[in-house]
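Pasting a structure below so you can have a look.
Only one protein chain is missing from this complex, and each of the others stays in its spot.
Each chain carries a letter (A, B and C) given by its place in the written order, and its residues are counted from 1.
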Amino acid sequence: MKLEFPILQIVDENGNLVNENYRKAITEELVKKFYYHMIRIRTFDRKAISLQRQGRLGTYAPFEGQEASQVGSALALEKDDWLFPTYRDHGAALTFGAGMSRIFLYWNGRLEGCVPEKGKKIFPPAVPIATQIPHAAGAALAEKRKGTKNAAIAYFGDGATSEGDFHEGLNFASVFKAPVVYFNQNNRFAISVPIEKQMNSETIAQKALAYNMPGFRIDGNDIFAVYFQVLEALKFARHGGGSTLIEAVTWRYGAHTTSDDPTKYRDQSESEVIRETRDPLLRVERYMKSNGIWKEEWVQKITNEIAAEVEQAVKEMENYPKPNVNDLFDHVFEKPTWTISQQKEQYLQLIGREAR
Amino acid sequence: MKLEFPILQIVDENGNLVNENYRKAITEELVKKFYYHMIRIRTFDRKAISLQRQGRLGTYAPFEGQEASQVGSALALEKDDWLFPTYRDHGAALTFGAGMSRIFLYWNGRLEGCVPEKGKKIFPPAVPIATQIPHAAGAALAEKRKGTKNAAIAYFGDGATSEGDFHEGLNFASVFKAPVVYFNQNNRFAISVPIEKQMNSETIAQKALAYNMPGFRIDGNDIFAVYFQVLEALKFARHGGGSTLIEAVTWRYGAHTTSDDPTKYRDQSESEVIRETRDPLLRVERYMKSNGIWKEEWVQKITNEIAAEVEQAVKEMENYPKPNVNDLFDHVFEKPTWTISQQKEQYLQLIGREAR
Amino acid sequence: MMIEKAIVNSTKTNQLTLVQAVTDGLRTMLEEDERVLVLGEDVGKNGGVFRATEGLQKQFGEDRVIDTPLSEAGIVGTSIGLAVNGFKPVVEIQFLGFIYPAYEQIMTHVSRIRMRTMGSFTVPMVIRAPYGAGIRAPEIHSDSVEALFTHMPGIKVVCPSSAYDAKGLLIAAIEDPDPVLFMESMRIYRASREAVPEGKYTVEIGKGKKLQDGNDVTLIAWGAMVSVALRAAEQAKKQGITCDVIDLRTLYPIDKDIITESVQKTGRAVIVHEAHQTGGLGNDIISIINDTSFLYLKSPIERVTGFDVPVPFFSLEEQYLPTPERVMKAIEKVVHF
Partner (left out) sequence: MMIEKAIVNSTKTNQLTLVQAVTDGLRTMLEEDERVLVLGEDVGKNGGVFRATEGLQKQFGEDRVIDTPLSEAGIVGTSIGLAVNGFKPVVEIQFLGFIYPAYEQIMTHVSRIRMRTMGSFTVPMVIRAPYGAGIRAPEIHSDSVEALFTHMPGIKVVCPSSAYDAKGLLIAAIEDPDPVLFMESMRIYRASREAVPEGKYTVEIGKGKKLQDGNDVTLIAWGAMVSVALRAAEQAKKQGITCDVIDLRTLYPIDKDIITESVQKTGRAVIVHEAHQTGGLGNDIISIINDTSFLYLKSPIERVTGFDVPVPFFSLEEQYLPTPERVMKAIEKVVHF
């Protein structure tokens, strides 16, 4: 165990490689993948906010500023791994293969938004804070018992560390050596509450010590650090090492959700400073430029592709069949109980429809 | 912060002082007080078990083996401090001034058993594990807000550290710098579950690191270590330092409760070995003997006094007025709601008594 | 508006929404009684996610209006310690659907400490929680689970439907020597304004309120469902059916007398609530009527409630919630039995 948790970086704010160990592993293809996915989810995020403003989407939780954390971690996963997101991690989910129109549907209050693409082990977003943390332990333990090499990643925020489920989940994961990466995005606010009021500890990584679990603190805006640290933790998990806690220090530029007004509790100019100095996309852009792999045409091409993809997803969402009232009743149990059947029947009768 | 948590001792198994710093503070009076209270609560404990066997008491949770932890910690308190015990800490409560017959009443299923002596801030024992941990934070915070120098002590076991309330309570206490001593008795079993299955961490003390809280690991069978460590933590608390986590490593010799059969899950000969080598009373006896303060007449005298006190408490318990059925109804609210009044009236009528 | 027998210290009133009346009640009591503390997630600088505590931290300081860590069991558990040691914590649970982590603390301590210690320790605590569906909130933000607390001896449950009642009941709850769960319907937080007296006044806990007089059917509702019942009563009037409309206001203990008196007059009852039918308070009310008014009943009592399904994602919440049409259907059913 170690007691100090310095923030690990691989590529610094200016796009310079600061850890030579990774030079070989950082291929052009990888860097482009990073950039592609970050701009993709940022485009999605901005679109979602604008749809919400136009009344075409419900309350939405934006993640702009946290793209490196979400993309880097999700790209480290193998396709059969499990992903346990919160309401803010659809960037990670999208990167891992969630359907884009489904994410829109989710934020439009549609049950269909929680249905994963076929075969994709993406759990519905945890809305009650920290409750997914023991779920990930259980799903990962199940993989271990089945003898696979699959692992799970669980996302959660700085505020989530205060809930009992955080503690109980990490304790279970550590006792049962479950193959999980506990991936914390410390954006330093839980709605309006700054981390200094959330906890007395200086880092979240040090909380790993309570469970004899490896803990790491990384620059969550450095996608290189995120990707390689998560990759390593996953490898450790797949080979019987158990769980790891990773604290990715990051920042959300905007509001907690579209119902939130961040100027009530913080000076938003700080967001602007971070955007200029520590933006995760800008950093990769700088890296690409100084390594000669930045091509305007390529950027233009992917920007266009992504714009089209997002537009297409919006269209799919908006053309999606209207909510079906049967869905209010039909998924509570495999076979509805008589109370549900009776209530459904009476209701459909009232609104003038036949029970199917 | 430190990462290593060696077990601190002041007096070793053989009764030898191993930390010279405390030589002056250890007066004859103090040592005799230690011994007196430990033999007193051990006498109580054995009596309770025998009463239970005779059907004169309900299920009982014995603490024999943990006397140093309970007495040492309770003697460090000032009279206006708060004590938050579990179902196993009536040894501490007795030492702090709880009425002995009330403790018997508690184990006889009597509400009266939770009523503290006038002015004594002893909370009812926490039966749902770990729930008292945030209570202590709140009560201590209230003292701080009132501007007193009073502190609180919260007792809990090794198993309790797995509950969410442990984590949430320590986090609150650390964020609000509440004057609390979190006093863990690690007797290495939670009913049948050994600590290795309870947690992956080697110590409980290290869990303090998650909250940037001072953590200490002490020999819980060394009353000198317990007393002085708790005293110091209380001083720290009274002077604005906030909370401390102390892990006192100890052992219960007997069953979890009188309904439990420890031979189902452990070799009880281990208890016998510990009793011979590490018994908390024996250690003080050895210390007293080698320091020339052990007097057979004194021991005989206090043994007799205590026996009489315990007999008297049994008598009080057994002569206590029979349970009053009004008490079933009268303490739920300050003024009963109509449902309660109506139910009471009907019931008293049925059993042929007037509502008072 | 009905005339309240409340002690109002001021004749000056302000036109307030329900949520503003809550703020006003909190401010009044923070001023009045220095033992009162406000605790919760985001209640300080942010003024609460619904602005129910807007301006209070600024006025009373960080020591009295306290932003806590994100931990409901911690908030309630710590507040128990504050309450037994002389303070009067008014805690906010951000949404009633997030009260479950604190359920153990409420069930085994908040509600039981008085009885367990025969009154030596008491917990004069108020737990405020916005509840209910109808504002297109994300999932699990819309639960209406009063029944989980009315089945818990040792805590009172209150649910105002108007700004006036909200302030008066909140002050009564804070002054109550016992714990009170104070439910605030998000759907009507800002639905309308009414005259709310300045300063301190109370509305008695345990008393319902007759909002409208009629002869044929008794409608019983609370919170956001009161206006649904009122709208149904209007529709019924067009058919010549007149309704007593009762706003229950307190959910434990239920005002048995107001129900009994009305049902013995009308002989018919329709209960409206947004919680699920099985296990909902509608059943308790039917039992009260069964006990008190059996011989007066002209037809079976009807319940119009949320269905026995989890409160759905918001695209289906209007289908989940009782509507005036559903209530009207039930009125017709009890009248034409």
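Here is the rule we use: contacts are C-beta pairs under 8 Å (C-beta built on N, C-alpha and C of every residue); 3 or more make two chains touch, one makes a residue touch a chain.
Every value quoted in this text rests on a predicted model; they were computed, and no experiment measured them.
Student: Quick one: which shown chains sit in contact with the chain that's not drawn?
Tutor: So, taking every chain into account, the missing one touches A, B, C.
Student: Just one of B:D12, B:E163 or B:D279 touches the chain that is missing; which is it?
Tutor: Hidden-chain contact among the options goes to B:E163.
Student: Using the document's definition of touch, tell me which of A:E13, A:E285, A:E309 or A:D327 contacts the absent chain.
Tutor: Residue touching the chain left out of view: A:D327.
Student: Kindly state which of the options B:I49, B:V193 or B:L282 is in contact with the chain not pictured.
Tutor: Checking the options B:I49, B:V193 or B:L282, the one contacting the hidden chain is B:V193.
Student: Can you tell me which of C:L37, C:M107, C:V158 or C:V272 touches the chain that was removed from the display?
Tutor: C:M107
Student: In the complete assembly, which of A:V115, A:L231, A:L282 or A:V299 touches the absent chain?
Tutor: Reading the full complex, the residue touching the unseen chain is A:V115.
Student: If the missing chain were put back, which residues of chain B would it touch?
Tutor: Touch with the absent chain occurs at residues 58-59, 87, 107-111, 113, 127-129, 159-160, 162-165, 190-193, 197-199, 259-260, 264-265, 323, 325, 327-329, 332, 337, 339-340, 343-344, 347, 350.
Student: Go through chain A and note every residue touching the omitted chain.
Tutor: Counting over the whole complex, chain A touches the hidden chain at residues 82, 111-112, 114-116, 123-124, 127-128, 131, 133-143, 145-146, 152, 164-165, 168-169, 171-172, 175-176, 327, 331-334, 337-340.
Student: With the missing chain put back, which residues of chain C would touch it? List them for me.
Tutor: Given the touch definition above, chain C has residues 97, 100-101, 103-104, 107-108, 111-112, 115-116, 139-140, 145, 147-148, 150-154, 252, 275-276, 278-284, 286-287, 290-291, 294, 297, 299-301, 303, 307-310, 312 touching the missing chain.
Everything that follows uses one rule, which is that only the chains that are shown with their structure count from here on.
Student: Distance-wise, how many Å sit between the C-alpha centres of chain A and chain C, to the nearest whole number?
Tutor: 36
Student: Can you work out the whole-Å distance between the CA centroids of chain A and chain B?
Tutor: Each chain reduced to its C-alpha mean, chain A and chain B end up 45 Å apart.
Student: Could you state the distance in Å from the CA-based centre of chain B to that of chain C?
Tutor: Comparing mean C-alpha positions, chain C is 41 Å from chain B.
Student: Quick one: which residues in chain C touch 2 or more of the other chains?
Tutor: 68-69, 71, 73-74, 101 - these are the residues of chain C that touch more than one other chain.
Student: What residues in chain A touch two or more of the other chains?
Tutor: Where chain A meets two or more other chains at a single residue, that happens at 162-165, 197-199.
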